[in-house]
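For reference, the structure discussed in these notes is given below.
Partial view: only certain chains, each at its native spot in the assembly.
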């Protein structure tokens, strides 16, 4: 039975994502609504006796706590290493060694790491499932699952929806994962970047090359600020925005002193095209989303956050019960299997200097391998610009 | 069913405090004494399936660990964010947003925060009960509950007891909470301040204005160092000290280079008036309480610390079962209800610069509201000195 990991949203098929959503709905019902007395004793036993390790090399409150809450609600237990300075890494240990050791202590590992591709490297060495809790600017697949679930639950479906991506489209790992996932489910993407923070060319290239997405003609009634619309060639784009998805303003990345970062507030969403819009944000926010809007029924971000626990419950319970019958049987083929078969010693060094392969590659004396059929790094998915050794 | 919080000792009626004490006695019996073999398996199931979040923005070992131990003994589970630097706050998140998000992950939140009134602000936004684990110099209500419980359990009652408050009466949040609580139960307060560390005028004012306490005549046999005695007007103060309550010496606040901070040791408590005194201390201590006294039966501070777990078990289990019948039904009226009805936009800014309202008030674009009938800040209870807008 092949081990299953979640290092990228693309480790899951569309059918598997839908199975996760169905199970999450069950858990939402099991946990009950927020009426307190009804909550007591509402955890389930799906993972009783199991232990999760959260290994976080970067600050996080909500991702770590929501994973830990999910494991508690499943009847399992949690061990945690959340202080990078207090870890064996401070003694010079490689991530490969840490993954091997921690997989002797736990039944599933959740990893956050500043380097891209870190989750895949850990998955290569772990003997238990590894879940990517964010690896540099690469992927944050469980955030993408929460986002998709919120849209599907509140809009009924994903196909043909108009989803506006607003703000910093350049640096947000959440936006990149979400764009691919929306493309796989047939939603149209309306790009509303902050000036100088456009979606990277490599992401656009991949939307085109892998998901058959192309720029569509802009309709005359689209809101100001939409610079491009991507969709399937036969998609019909009307002017109503179904989802307005904001990214967090990262002050240190904003160098345009003449202009302010765009803000979403009551005035902006008063335009007719936003009348039925879900307003979403992965949070935390830092000024780009006015709290005065919080009481508006279109404000979906706190509901979006609250789905984090049932979605992660569903994911953990399916990964841990994989192979015991009925769970993630139809998985496309985990990273491990793929990686093993395509690893070759005379590969090319990844051109992304934030890729884990530049650190651990040296330690393990393996140069980076690539998937022969697609010139992208096996760990961080970055396009290989030069491949002198091929 | 209104949500119940514990942000101040005054959120609880005397009857509710006594109900907590009764339940804590039950838990003490359930857990057994310290004989180890008998301890195994002695937890209870009152909160099985429930999840507590401890969110600590300030260092703490004993408060956090005793809350977490209490939840474990109740059969519940714990998620924790105890490293301020690793939190979403480092990314600029408001406490209001953190409270909303964490209340989607947990059934009860314990908060420690450096700003006064923080617990009340969190309670305003949380959808689950918030327990104040210490907010700046404002309140530390569960410490006050442990202190009261210790006195009642070891002295049989609280009314008419002579309680001497010793040391730094100026800066200790524990002393302020305890003084109000003792006044509500009719104990006499004998003030024994270190030089320059007298009880603040605002606390004396409130003892007088809200609890009908007045300075009493000093009896001739009172110990040296007693500067004032507060009690109900008809109280009879004899010369026997029932409780000697010490505060921790905070070196950075002691500027009197000519004198030493007063120390409690065997010599001091050899005086006749201390013959039956319980000696109490919230701990940790730092030189003001001689370890040579530890083996004296009057030394109650380690027993006082050990009551932290059963008291917190009782509190958590009553808060979580509130509304399920039989628990905190007769609560005077939580902060939420009160706050909502008295919030008005054109309020007065709090004159306490350590009040949470100066940070979050700006973010939420609401100026501070006050309770019209009593000119005190809604968050930190600080007296409003100037109210230009009224």
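Letters A and B mark the chains as written, and numbering starts fresh at 1 in each.
Operating definition for what follows: contacts are C-beta pairs under 8 Å (C-beta built on N, C-alpha and C of every residue); 3 or more make two chains touch, one makes a residue touch a chain.
On a predicted model such as this, the values are computed, not experimentally measured, just so you know.
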{"item": "Total identical subunits in the assembly as filed, 2 in place", "value": "3"}
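To be clear about the criterion, only the chains that are shown with their structure count from here on.
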{"item": "Whole-Å gap separating subunit A and subunit B, where each centre is the average of the chain's CA atoms", "value": "42"}
{"item": "Subunit B contact footprint on subunit A (complex, rising order)", "value": "34-37, 39-43, 56, 59-62, 64-66, 68-69, 72-73, 77-78, 82-83, 248, 283-287, 291-292, 302, 305-306, 308-309"}
{"item": "For the subunit B and subunit A complex, residues of the former touching the latter", "value": "1, 3, 47-51, 53, 77, 79, 81, 83, 85-94, 96-98, 100-102, 104-107, 127-129, 320-324, 363-365"}
